[in-house]
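The complex appears here without one of its protein chains, the remainder shown in place.
Now for subunit A:
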Amino acid sequence: MYSFDYHRPRSVDDAVRQLGGEAKLLAGGQTFIPTLKQRLAQPDKIVDLGGIAELSGIKVEGDAVVIGAMTRHGAVAASAEVAKAIPALAKLAGGIGDPQVRNMGTLGGSVANNDPAADYPAALLGLGASVETNKRTVAADDFFTGMFETALGEDEIITRVRFPVPQAAGYAKFANPASRYALVGVFVARTPGGVRVAVTGAGPGVFRIGAMETALAGNFSAGAIDGVSVSADGLNSDMHGSAEYRAHLVTVMAKRAIAAAGG
């Protein structure tokens, strides 16, 4: 990797003060460190968020589970509160990468990176979560703006993610056999505001399928989406799966997610 200055602030305010220029934030580093090692990024400064205690932790606040941005996947997977309130979220976290990744990788890092095959964006979008930053709160529907792109500003740091507790939810992931990222992952949630179906891995970014949501609104069962066809247009196509195969898997995984949600 190239040389850079390293900072490890103790508070979010300190961290924000370090930003600017070519500075980059380091969360769990599961994407960023390999990128640096391959010399694919050349930041002049790295601001390590690992020393900010206020960014970690899991709390149930009313009808929501609030998880700090620096909370590791392993902690979410092992959390009794999460398992009780939103078991699908605990399951999703427990299926990310491998134990090493789960012990280092963070919720905030995953969300900010917005890898089109990452698991967490599906949970945020599927549950209608909101992303809290040092400046504002952004709804998941507005947060993920494109491949590896988000609504985050230059001097903005994710602090927490608020997941409303759904009536029921399920996540089904079809893993890429090599990377174990989602070739297709579907998060389905039945919420007071309606059913939400969010898909990761299949397209250039996480997206919802309105037709499935509508079909499930009146009949929350796997059979309800039999009539919904998923178009392959615009879906990813690579050596691991064609767009057509991914489109097919969206339906298969959606049905499995619905079944996992008790539908």
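Following the convention adopted for this analysis, contacts are C-beta pairs under 8 Å (C-beta built on N, C-alpha and C of every residue); 3 or more make two chains touch, one makes a residue touch a chain; residues count from 1.
In this text, contacts and distances are computed from a predicted model.
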Omitted chain, identified by the protein name its UniProt record gives, among "Carbon monoxide dehydrogenase large chain", "Ion-translocating oxidoreductase complex subunit D", "Phosphate transport system ATP-binding protein" or "Spermidine/putrescine ABC transporter": "Carbon monoxide dehydrogenase large chain"
Sole residue of A:32, A:174, A:187 or A:207 that reaches the chain not shown, by the stated touch rule: A:174
Of A:148, A:220 or A:245, the residue in touch with the unshown chain: A:245
Hidden partner chain, residues of subunit A it touches: 1-3, 38-39, 174, 176-179, 181, 239-242, 245, 248-249, 252
